[in-house]
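The complex is shown incomplete by one protein chain, all other protein chains being positioned as in the whole.
Then we have chain A:
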Amino acid sequence: MTPLLQATALRKLYPVKQGWSRAQLHAVDDVDLTLAPGECLGLVGESGCGKSTLARLIARLIAPSDGGIRFDGQEIAETDLRTFARSPERAQIQVVFQDPHESLNPGFTAMRIVSDHIRSLIPGLTPIQVTARAEAAFEDVGLPLSLARRYPHQLSGGQKARVGIARAIAVEPKLLILDEPTSALDVSVQAVILKLLGVLRAKRGISYIFVSHDLEVIRLICDRVAVMYLGKIVECAPTAQLFAHPAHPYTRALIAGSPDPARRGLKTERLQGSATSPINPDPNRCRFAGRCPLTAPECTAQMPQLRAVGPDQSAACHFAQSAPAKTES
């Protein structure tokens, strides 16, 4: 199957000042990613590892410093952002933003938020068609039409989240990028929204890229997971495989660190210290070295590349295969 999305060697560097000299912050560094049609790919990693930056690069909200993005057979990373925003492909890739409070215009009603988005992205619709589409979207996200006349401050957090989702799906995208869409919500509301997202995906056949730092959420709704560490993808595998046989020591630490009652009492690898700086990192040194329980001389001499370690699993670690044996001893 041809992938819906294929990112190659994506890179985003931010210039920063370090004392007197200028340096580069490697927010996303040399990332390859593929996404099959209809697939839900989870993106996990600790805060500051570049999940949002990667999501925004793929969503074409920011321009990459380097690398390509192929979407639906077309190279889209080369068109500049303004041109892309007015191209027909723009409606195909949509974003559900993190905080429903600030992602909705406080001066617009829910109806206007959604219909303004439709009008801007799908030119040539009559007002009646726009309204019909918006109403269909509200129905799909389970928001009663009576609430569509309200302003955001008159809606609950969960209702606002639904409006944000309705806005994104109203233009019938093929790819939905969700950057921690539920992290600002109460736990009970979170579950409802996650369920809704699952239903929507089945109904509309949209592909998801789902950003979260919550492994349990990822496990619940994703088919495949990419684990990020300091701007790089360190492991990518189908969800079940990743949780059952994590190949990268960072993935193991992440899983061990998440509160999962089923794993209580198992031997865990706790992470020591904090991540090294993403500013001007040593290109020949594994980003995880120093914090990694397996650190060996080759880890500081050569950057491990992402390589296949199983039929559908890849990891960027020199010891990716020998690691499980080591933990058992």
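To be clear about the criterion, contacts are C-beta pairs under 8 Å (C-beta built on N, C-alpha and C of every residue); 3 or more make two chains touch, one makes a residue touch a chain; residues count from 1.
Heads up, the rule we're going with is that contacts and distances are computed from a predicted model.
Missing chain, UniProt protein name, picked from "Phenylacetic acid degradation protein", "Peptide ABC transporter permease", "Sulfate adenylyltransferase subunit 2" or "Xanthine dehydrogenase family protein subunit M": "Peptide ABC transporter permease".
Remark: the omitted chain is touched by one listed residue; of A:Q74, A:Q154 or A:Q305 this is A:Q154. When the missing chain is restored to the complex, the residue among A:G19, A:G73 or A:P106 that touches it is A:P106. Only one of A:R167, A:R219 or A:H318 touches the chain withheld from this view, namely A:R167. The chain omitted from view is touched by exactly one of A:V28, A:A59, A:V130 or A:C292, namely A:A59. On the side of chain A, touch with the chain left out of the figure occurs at residues 59, 61, 85-86, 90, 94-95, 97-99, 101-107, 116-117, 120-121, 146-147, 149-150, 153-157, 167.
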